[in-house]
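Handing you this structure, nothing more for now.
This part shows subunit A:
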Amino acid sequence: MSKQSELIAEISGVNPLKCMKCGKCSASCPSFNEMDIKPHQFVSYIQRDDIEALTASKSLYKCLSCFACVERCPRGVKPGKLIDAARQLVLRQRGQEYLSPDEVPALLDEETPQQLLMSAFRKYRR
Partner candidate 1 sequence: MQKIGVFVCHCGSNIAATVDVKKVAKMALKEPGVCHAEDYPYMCSEAGQSRIAAAIAEKGLTGIVVCSCSPRMHEATFRKAAERCGLNPYMVEIANLREHCSWIHKDMEEATEKAVILMRAAVAKVHLNTPLQAGESAVTKRALVIGGGIAGIQTAIDIADAGYKVDIVEKTPSIGGRMSQLDKTFPTLDCSACILTPKMVEAAAHENITIHTYSEVEKVSGFVGNFTVDIRKKARMVDMTKCTGCGVCQEKCPSRKTANEFNRGLNTRSAIYTPFAQAIPNVPVIDTESCIKFKTGKCGVCAAVCQAGAIDYKQQDEIITETYGAIVVATGFDTIKLDKYGEYAYGQSKDVITSLELERIMNAAGPTKGHLERLSDGKAPKEIVFIQCVGSRCSDDRGKPYCSKICCMYTAKHAMLIRDKYPDVNVTVFYIDVRTPGKNFDEFYRRAVEDYGVNYVKGQVGKVAPQPDGSLLVQGVDLLDNKQILKKADMVVLATAIEPNPDARKIATMLTASIDTNNFLTEAHPKLRPVESPTAGVFLSGVCQGPKDIPETVAQAGAAAVKVIGLLAKDKLKTNPCTAQADELLCNGCSTCANVCPYGAITYEVRLVNDHGIREERRVASVNSALCQGCGACTVACPSGAMDLQGFSNRQIIAEVDAICR
Partner candidate 2 sequence: MPVNQNNEEFRPVIVAFCCNWCSYAGADLAGSSRLSYPADVKIIRVPCSCRVNPMFILRAFEKGADGVILCGCHPGDCHYSTGNYYARRRMTLLFSMLDFIGVENGRTRVEWVSAAEGVKFSETMNSFVAKIRSLGKNVRLGDLRCKN
Partner candidate 3 sequence: MQELITRAKALLESGEVQRVLGWKQGEHIYDPEPAFFDSAEALKDFVYNGFCGANLSKYMIEAAKLEGKTLVFLKPCDSYSFVQLMKEHRVDREKAHIIGVGCKGKLSVNKIDADGILDIQGAGYPDCADTLTVDTLYGQTTVSYKDAMLERCHVCKGKEHMVCDEQIGESADTADSDRFAQVAAIEAMSPEEKFAFFQSELSKCIRCNACRNVCPACSCRKCVFDSTKFDSTQKANTTSFEEKMFHIIRAFHVAGRCTDCGECSRVCPQGIPLHLFNRKFIKDINSLYGEYQAGVDAQAKAPLTSFTQEDAEPSIVAEGGLTHA
């Protein structure tokens, strides 16, 4: 594994080799149709060290961080955590924060679920 793949494994705490390719993650994913790389494919990208494609993927930001895949994965591979780790890699590289707490009130309306806010922070800021 390359350094970056190792880093993803370390950040996520996930062993991609445990995946048995059952697809339950993709079957559970509410954003499946929006994603270019599907949840069940994440491990393949990591296994063959194609981290660049993964970090360039739209899926990084289409993931809702709902963690349905993490919850339901029978092998403890947790694709949601993998993609989260990939996202973090990008954020670390750019060294930027995408969402400042000051900007949040403007974005809020009554309909916004709390979870969305949390997901947003997960995605755009560390």
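Inclusion criterion for the candidates: all candidates are chains of the complex that A comes from, given by their letters.
Just so it is clear, a residue touches a chain if its C-beta (ideal position, glycine included) is under 8 Å from a C-beta of that chain, and two chains touch if they have at least 3 such contacts; residues count from 1.
No experiment lies behind these values; they were computed from the predicted model shown.
Shown alone here is subunit A; of the other chains of the complex, listed as 1, 2 or 3, the one that touches it is 1.
Touching candidate 1 in their complex are the following residues of subunit A: 18, 20-29, 32-33, 38, 40, 68, 72-76.
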